[in-house]
Structure formats: structure tokens, C-alpha cells
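Below is the structure I would like to discuss, written out as C-alpha cells.
All protein chains but one are shown in place.
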Amino acid sequence: MEHTVSYLGLIPLFPLLGALILGVMHISTCTGKPFSEKLYGVLGCIGPVISFIYALIVYFQLKGMPADSRFLIHDAFTWFSVGDLHITMGFLADPLSSLMLVFVTFIGSLIHIYSVGYMSGDENFGKFFSYMNLFLGSMLILVLGSGPVVMFVGWEGVGLCSYLLISFYCKDTDNVLAGNKAFIVNRIGDLGFVLGMAFLFWAIGASGFDYLSLRENSHLLTPGIGLVVCLLLFVGACGKSAQIPLYVWLPDAMAGPTPVSALIHAATMVTAGVYMVARFSFIYAHVPVAGAVVAWIGILTALLAAIFGMFQHDIKKILAYSTVSQLGYMFAGVGVAAYSAGIFHVFTHAFFKALLFLGAGSVIYALHHQQNIWKMGGLKEKMPKTYWSMLIGALALAGFPPFSGFFSKDEILFSALASGHTGIWFIGVAVAGITAYYTFRLIFVVFHGQPRDKKAFDHAEDAPAVMTIPLMVLAFGALCAGFLNLPGIFGGNLNVSHWLAPSLVEHHPHTSLTVELLAMALTIAIIVTGIVIAYKKFASGAEEPEYTGFAKFAYNKFYVDELYNTVFVQPYKAIGSVIWKSLEPNVTDIHVKVSSWLYRKAGTGFKIFQVGYVRVYAVYMVIGLSIISLLLSQSLN
Amino acid sequence: MIQNYLILSVILFCIGILGVVSRRNVLIVFMSIELMLNAANLAFIAFSRFHESMDGHVLALMVMAVAAAEAALALAVVILLHKHKGKLDTDVFSLLKG
Amino acid sequence: MFQYVLSVMIFMPLLAGLFVLAAPISKGIARLAGFIVTGIILLLGIELFLGFSGSAGMEYVESRVWIESLGVNYSLGVDGISLLVLFTCALLFPLIFVVFSTRTKGFYANLLICQGAMIGAICATDLVLFYIFWEIMLLPIFFMIGLYGGPGRLAATLKITLYTIAGSLLMLAALVYVGVAYHTQFGEWSFNIVQLAKLNLSGGYAVLAFVMFMLAFAIKIPLFPFHTWLPDAYTEAPTSTTFVLSAIMAKIGVYAVIRFVIPVFEIEFARFAILLSLAGVVGMMYCGLAAIAQKDIKRMLAFSSASHMGVIALGVFCMNVQALTGSLFQIVAHATSTGVLFLFVGLMEEKMQTRNITDLGGIAYRAPIFATFFAIAMLASVGLPGTSGFIGEFLIILGAVKFNAFIGILSGTTLIIGVCYMLWMFQRVFFEKPKELTEKFTDLNMTEVLTFLPVILLIIFMGIFPQPFLKKIEPAAQKHIAEFSTVAPTVIVDTTVPSEGLNHQKN
Partner (left out) sequence: MFAEWLFAAFSILAVLGGIGLVTFRHPMNSAMSLVVTMISLAGLYALLSAKLIFAIQLIVYAGAIMSLIIFIIMFLNVRTEDLPEEKGRFLYLFGGVVVLAPVFFFLKKIIQSIPATKATILGDGFGGIKEVGLVLFKDWLLPFEIVSILLLVALVGAVVLAGKRRMSK
């Protein structure tokens, strides 16, 4: 079977080219008359769509191959090669990356189309699409990269685009600050990634630093180095996928336009960390300790973010925390070595979270950039299409059967239970309940009850078709995606898991059917309880609450931002100014200061000999002569 | 034999130095320098005699010429100083003090 | 004809500089002449780069007896180690002549002399010849800062001059020691670096000589804690001089360490490598932290430059192929990115008469092309993949991890530190609301776009296709490391391991 194909590299190239063309077009007309939005829109959407078509081709080509050797590679050129280090700008499509490829390009295309409507009228329309295309290109490099270094290109590229798009409305300082925060926090993660790569390379990378070679040599990895590599790589994943302690940037990232939040900060980029851990499953599988760390951090993040989500007012912030929470689930999944479950949750989550964000975008669009849910209400009648699609998204997010989220989340929880991580399972179930509660709090407050802001309510209406059609497509996906991986007890045979299996190193633990059913029933019960509580509290029009005590504490996110600010940011700046104001002139410069001081002192010291009488100078001379004579006459004999 | 001449030359030279460093009268300082030049001349001539070469004579001649030039200039300077300060004390001229 | 290309590249700008200085011509003609001369040098440099075969040895060798009694030769040559430094030096000078116009004739003359001396220092393979060019290099810098600098130029000039002269005089003493040592060991005089590499130096004097050499180069690089001349000099110097200082002169310091110190003092170098690399890392962090406290963009970039030089120096001290190649590559990458940033700051200063970050804002709306170029250079400077900065930094961090895991981890923080101050500055200067001064800011005109575009494209090209560059330098780096490691490891084993063993026994 021929594994080398020459078009894999083109997949990321199309959006990148699009980004270049759009960027040049935008810059050249920035101060003059811009091109029409139609032109930008069409050019902006072409790249993603072509990539999507190629992604499908790749998928079907892989499908036609025998299951145990399903991969395609395309080594475009030698990127750099120094000593033992040979990095090829290569692309690899295997079941794992092809799954990511398909849904990233699919959702990416949909969101591009949606953005044509959402961004219309914006003066930086061209810039927006240029960045979006650049993002998609980077994301595709990340997904398709044949080795960690190529992946890192996409990894940093999406970080850059995230920065650019968060600070898209860059006249507002807060947005730029949010962008800076995102980039810097991501960079902290990238540090982990780079160091992880370095350790990995020196351990087993000498005979090839791409996934296929690494996987072959992974047995050579000693447990100690393996642990170090796993933890360092996980730091990278934490940064990108917003896990404790690096999750703080994601809620702030909602400063960007809503399609950006949907595409980058919900559906694709933030799941890169999960993808990376799954990619390195052949290492993580060797180091169970690292897996446990990943799982625990994931599930704790899920809990923390869910608690924050319960008390937020901003519709996008609620969704942002739910994203963090769901990412926590995914890490719990990959942490307990259920990689396919984690990736499957990535997959379903992409649909329903993109859907929810785009729905929220429609609401915000309709209410003229109002984001506070306590200023909304009763929108169900005015925006039925949005309402119904969002409801599907909410049910999927809450994990209500038979929506997609149910299957993926349940698979993770079940894997945690089956692999003996009862604590994780327990917290996971609790978080599922909380998730259901805050999701339906949002739905009920926004769409049910009485309108709280009459004026805005009167103007609200469903968005134009270019925006609602993607919503419906995504709603369909959120509804049905779960059936792709139907577990055995529902008569399915875990199609996605089997598809992914060749790319991953995992083993499926087995427990009795009773336990599985009981656990599932418990989860569903908790979810329903969450929805019911939300219904009781909010369905009939509650007013904006005054938070006190724990609620206030949680509303302010446990003051973690403030804590980081005092513990890291302020000291960092303080150290900088201490260095500049005190250390640099007084301590570091000490060798210069001391030597110049010595010179000056020596000068004033020798000054006293300069009496001004020529006679005395002659005496000096004679004394010198005399001393020399003494010395010489010593040596004469 | 030659040692005697040379030692005499050294003695005269040292006396000259003594005059330069210990006297404050400009004219005496100047004459002490002349004495030192003469001491050097004596050494030249003595060497010349014992090496039976006349290069020393030539050098002595040149020293004399230099001494004459020096005398002309130095005395001009002395006159100038006397005109300005009315004194012959070297310590009056201490403009070099740092 | 092409075999004398190095001499031509050295003496053409030198003579042209003297001519411009002496001839009664207007500054416009001087500028044109300077541009033509540097342009020719650039073409020669490109031709030389393309013609370089990528073997490990010296190419374009020239050798003439100069001072026979002391074995001093006028010998020049280029190998993989000097190739990229030379290329950078040839590449960047024409930019200055295009971009800056408000200087007098003497300034252009100084620039030309500076280029000649720098190329001389890069190509010299004789220690004495190198020393001479190394000293000549300082003169034009002295005049450029002292005559054309900012308000605090006198103090800055004195500081940089005394600092570097102190270093070079130490080097001169050490150079004499090396020559004498060669004479006692082999019975003849030679200062050729190939011959000197055979020296087997040990003992207290060798350590002293090593320290003296290193001090001279550490001051030039500048390595922590000898960087204190840098903020003042970079800030007070006219921008084009700052550009020369940071983009090229600092690199010659690093280059000289590789070329002259490592082959001669393998043993001492291996002993001090850990200390030196710590100095590099600490300097990187220290200067990076200091950068965040700056209000003046130029001073901020000065600290940023010092910070990156720490990383580049670290790559040299790690002594493995990846790190060394990374350093050599990063020399070009950093020269283009930070150099261009300095030029941009110069442009901003010319247009708005200020460099104060707090006075600026919102330039991105006024000047999108400028902002884009600036952003690309900035991203290269923070080492984003896809730009030239990444390859070098990645290789250096990779090598540092192998050299010493702790230092490797510390060196990785450059990824974070660099981003912090750069983004902070970018936010205040290019984003946010436009301020009074920036309202009038105009975008780059066509000439300027065409001037900067090749460099910006080069930054991206080197990020995506670094192999053509790496291919030429890697064999030389391999050879260098191989020669080094035949001598050094035995020493390291001999000296450090037993003492560690003793410590363990005591504990």
C-alpha cells in the first residue's frame, strides 16, 4: 500500500494562502477604500471549504486501507537538520489526525460562513478573515504535523492567532490585555512543550523525531525521563487547553468576536492539548503516574470551572467556563488512558460548544452586543430558530441522552470508574450535575420568562440565513454525533474508538454490565436533578441576584485572577523595576563604579605630590635615580 | 688612570645635581646645570683619550654648542622672569601646582 | 579574481570611508556613495554565500607574510562559522543608507569604515590581524556615538570606549602570552589560528589568559554582568549605530569566542563552560526582566538585545552541535529581527520625535504596513515558529538541555520573558487609542516598504527554509565540536569526577 501522498501538505496551505491574500488585500486598502465584503467573504471561505473537501478525501482514502496500517505521509521538505536532529516538514494523516482534520475543517468552514453574517459592517472585515484563515491553517498544521516540532509550529501559530483575534478590537485596552494574557499564559505552556520535546529528543529522538519513529522507540524510554517528558508536555497541554493552573486566560479570551470564541476558544484550538496527549499516548501509556496527574488535574479543573460557571452573568463567560470544564473532562479521559473517549468528547464537544457559542453570538447580535443574561429574557418567541438549536446544544452539553454529549461524557466517566479511579468518577458525576444546572440556568434566563429589557427585546429577531444555517447544521451534529460511537450496551460497537485504535496505545477495561448501567443511571439522575433545579429557580423569570458569601466568592472566580496578579504579575513587574532602578545602577554596575572610584581616589591621592615647585620635581627625579641605583648596585655583584 | 677622571666627572656631576635640587636661586640652578654639562664633557674627553678615538671630542663640541644654546635661552627666560616677578626665587614660579 | 573577494570586501568600504571623509562632497553624494559601496559588498556577500561549498574547512583563503619575524600573516578565510556573520554584516549595512537621511557626511564615512573593520575582524584567521581589526572597529563607533548621539552621549561614549578598551587590552596581553607559549612549545612564531589550536596550554597562566580573552569578548557580547555599558550606549547612540552595535558588533563577540577562544583554550573552556553558560542564562533573565521596566522603546530593545545575546552566548558554551549551530543561525536571525526593530524605532523617532512608550498609541490604525512589519520582526524576536527566531532558539534550548538539564530549563524561560515585554510594548505603542503624537504618523512610503520587505521576507524564509543556511554551517560546527571533544572530555573526567566522588564519601 502506498503511504506517501503529495497533497497532505496542501490542506493547511489553502487557508494559509487565503490568509496571505486577504491580509495583503486588507493592508493595501486599509487607509483607503476597502474591497467589498462579498469578495472578502468568498475568498475567506474558499480556503476552509477546499481543505474540508481534501479532509474528506483523506478520510476515505484511509478508510480504504487495512485497519492496521492506516496512515498517509507527506514529507514536503527537510525543515532543518543538525547533527542527529532531523526535522522534516512532514504531514501525517492517521485515524486520529484524520478525525481531527475532518471536524476541524468542517466546523471551521461553518464558522467562516457564519462570520460573514456576524462580522458584516465591521471596518476590519478583511483582517478578521485573514486571521481566521491563518488560524485554520495553523490548526491544520498542528493536527497534521508528522512530528512534535511540526506540531509545535501549528501550536504556536494558533496561539498567535488567538492573541490577534482576542485583541481584535484593539482600541479597547481590556481586550488587548486579555490577548496579552492569553499569549503569555500559552507561552508558559509552550515552554513546557519545548522542554518536553528537548528531553524526549535526547532520550529517544536520535533515530528520527517524528511520531512513527518515536512510537517505535518508545520502549527505550526510561520511566524517570518518561515522567519528566509527560509532565512537561502536559504543562504545554495545560496552557493551550486551559487547565489548572493555566486556565485563567480562556474566560478573558471572550473579549474577541463571538465566532472566534466558537472556533478557537471552544471547538478547536483549546482541544489541541487533549489531542497532543492522545498523540503521545505511546509515552503516557508507559507512565501511569503521569496519566493520573493528568486525570486529576483535568477533573479538578472541571469541578472548579463548573462552580465558576454557576455564578456568572455574562453569557459568553458561562460558556467559557463550561468549555474549561468540558476540557477537564477530556483530560480526565485521556488521563485514565481512555484516549479514544477523550478524543470522542473533543469531537462531540466541538459540535455542541460551537453551536452554543454561535447561538449566543446570534443572541448578542440581536441584542446589539448585550452579553449580560440578566438583561435578556423571553427571547424564545422572538428567536425560535436560535432557541431550538441552542436547546439541543444545551442538552448535549448537559449530557442528556441521547444527545451527543451524553455518550462521550459517559464513556469518560465509565472509563474512569472501570480503571479504578473512583474519586475521579465521583467528582465527574457531580460536575455533570452542576453542568446541567448552569447550562439550563442560561437557557431559562435567556429564553424563558419575561423580557427584562423591553426596548432591546422589541428589536430582537432571528439572524439572517447565513448565520442560522450553520446553527442548524451544528445542531444536527450535536444531536447525532453521539451515535457514531454507540457503546455496546446500546447495540453499537464503538465505531470511533475502533477507528482511532491504530493511532493510540490504550486498553479497554471491562467491568460488569450492571455496574455500567448503574453508573449510567446515576449520572442521568444527577443530570435531570440539575435541570429540574434550574427550572425551578429560573424558568419563571428570576431577577439578577445579589451574591453573598460563597456565591460572591465563586462569582469572582475565587479571586484567582487577583491572586495571580499579586503573586506573579506584580512581583514580575516589581522585579523588573527593581533591577532597572536599584540593581542595575548599584549592584551590577559595581565593577565599573569601583574601578572609576579607584581611579578618582588615586588621582586625588597623587595630587598632593604635585606641589608646583620645579625644584621638588627634580628631587623626585633624583630620589627615583637613587632608588634605581640602590637596586642596580644590589644586582651588580 | 681613566677611573680617576671618571670619578672626578661623577663628583662634579653630583655637585651639579645638588645645586639644582637644593638651591632656590634661579641663576645658581642654571649654573649648576652648566656644571653638570661640563662633568659630562670631562667623561667624554677621558673616554676619548683612552680609546684613542676623537668621537668624544666631537660630542663634547656638540655639548658645548647645546650648552651655549641653553645659556642663551635660559638667560632670556631668567630676564623675563625677573621682569615679571622682580625675584630670582624659583619657588615664586609654582604655576604647575595641581 | 574572486579569490581576493575578502580583501576587496574589507578594503573597499575602508577606503571609501576615508575617501568620503577627506573628499569635499555633499552629504547626499556621500550617502549615495555609501549605498553603492555597501550594495556592492552585499552582492559580493551573496555571491560568496552561494559559492561557499559547505565543507568544514576554510574557503576563499588569502595569506601573505606580513611581519615575518613574529610569524604574523595577513591571512583571511571564511568557513561555516564566520559565513553567516559575514553575510549578516554584508546584508544589513545598505539598509542604513536607504533609511536614514538626516546625518552628515562624516557619519556615512564612519559607517563605511565600521563595515570594513567588521568584515576584517570576521575574516581574519590570524590572531594579530583580528586584534587590529577588532580595535579599528571601535573607532567609528566612538565617533558615531560621541558626535552624533543623544543628549547623554558623552558619558555613554566614555563608558563603552573605556569598557571595551579595557577588555581589548587584556586580550592583547593574553594574545602575547599565547604567542610566546606557541614559541616555547614549537620553537617558532605563529599567530595563525590553525597553528594555535595545536597548543597545549595548562596551568595558572593559561587560565588567566583564558579569562582575559573571555573578558574582552564578554564585554563585547555583552555577557552578564559586563553588559552595563549597553543600555546607555544603545540608547544614546544614533539609531543606525545602535543597529550596527546590536546587529553585528555584538555578534562578532560571540563569533570570536567560537573562533579564537574555544580552539586555543579547550581545557579551560570546558572547565568554565558551566559558569559561562550560567552567566548567559542569568543575563538573559536579568536583562529580560529589566526590559519590562523601560519607558523608552530603544532602551527596552537594548535590554531585549542583551537578553537574546545571553541565549546566543549560551548556545556557544553548551558545546554540542545543535546548540552551536543554533547560535550561529540565531546570530543572523537576531541580527535581522532586532536590527530591523531598531531601525523601526529610529523611523518612529524621526517621525514623532519621541521614543517614550507612554506618549504613543494606536499606530496600528495609522500605519498598518508598518505595524505588520514591526509585528513580524517582533514575533521573530520572540521566537515564533515560522520565523527565523524559532530555529535558533529551539536548537539552543535543545542543546542546553543536553548540556545541563537545569540550565536548559532556565534557558527555556526566554520564551516567556521575551513575550512579556514585547507584547506589553506592542500593546501600548500599536494598539489602544491613538495619542496626539501618533495622529500625524504616516505609513511607510514605497521606498521604505521596498527596503524592509526583503528583510522581512528573509525573516520568514529563514523560518520556513532554514536548511540552506544550516547546511553550510553545520559541517564546520561538527568539526569544531569534534576537535573540542577530543581534548575536553578527558579533562572534565580527570578534574571533576574524583572531587565529586570525594564529596559523596564525606557525606
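The letters A, B and C name the chains in turn, as written, and every chain counts its residues from 1.
Just so we're on the same page, contacts are C-beta pairs under 8 Å (C-beta built on N, C-alpha and C of every residue); 3 or more make two chains touch, one makes a residue touch a chain.
Given the structure is predicted, the values throughout are model-derived calculations rather than measurements.
**Student:** Counting contacts across the entire complex, name the shown chains the missing chain touches.
**Tutor:** A, B
**Student:** Identify the residues of subunit A touching the omitted chain, counting contacts across the whole complex.
**Tutor:** Touch set of subunit A with respect to the missing chain: 619, 622-623, 625-627, 629-630, 632-633, 636.
**Student:** Pick out the residues on subunit B that sit against the missing chain.
**Tutor:** Interface with the chain not displayed, on the subunit B side: 1-8, 10-12, 14-19, 21-25, 27-28, 30-32, 34-35, 38, 41-42, 45-46, 48-50, 52, 54-55, 57-58, 60-62, 64-73, 75-80, 82, 86-91.
Convention: only the chains that are shown with their structure count from here on.
**Student:** Just how far, in Å, is the C-alpha centre of subunit C from the one of subunit A?
**Tutor:** Whole-Å distance between the two chain centres: 36.
**Student:** Where the CA atoms of subunit A average out and where those of subunit B average out, how many Å apart are those spots?
**Tutor:** Averaging C-alpha atoms per chain gives centres 93 Å apart.
**Student:** Where the centres are mean C-alpha positions, what is the separation of subunit B from subunit C, in Å?
**Tutor:** 60
**Student:** What are the residue numbers in subunit A that touch two or more other chains?
**Tutor:** none
**Student:** Residues of subunit C that contact two or more other chains, please.
**Tutor:** none
**Student:** Across the complex, what residues on subunit B touch subunit A?
**Tutor:** Counting only subunit B, the residues touching subunit A are 17, 20-21, 24, 29, 90-91, 93-98.
**Student:** For a test of understanding, state which residues of subunit A touch subunit C in their complex under the given definition.
**Tutor:** It is residues 23, 26-27, 30-31, 77-83, 85, 89, 149, 152-153, 155-157, 160, 163, 167, 170-171, 173, 176-177, 179-180, 183-184, 187-188, 190-191, 194-195, 197-199, 201-202, 572-573, 575-577, 579-581, 583-584, 588-589, 591-592 of subunit A that touch subunit C.
**Student:** Looking at the complex, which residues from subunit A come into contact with subunit B?
**Tutor:** So the residues of subunit A touching subunit B come out as 607, 610-615, 617-619, 622.
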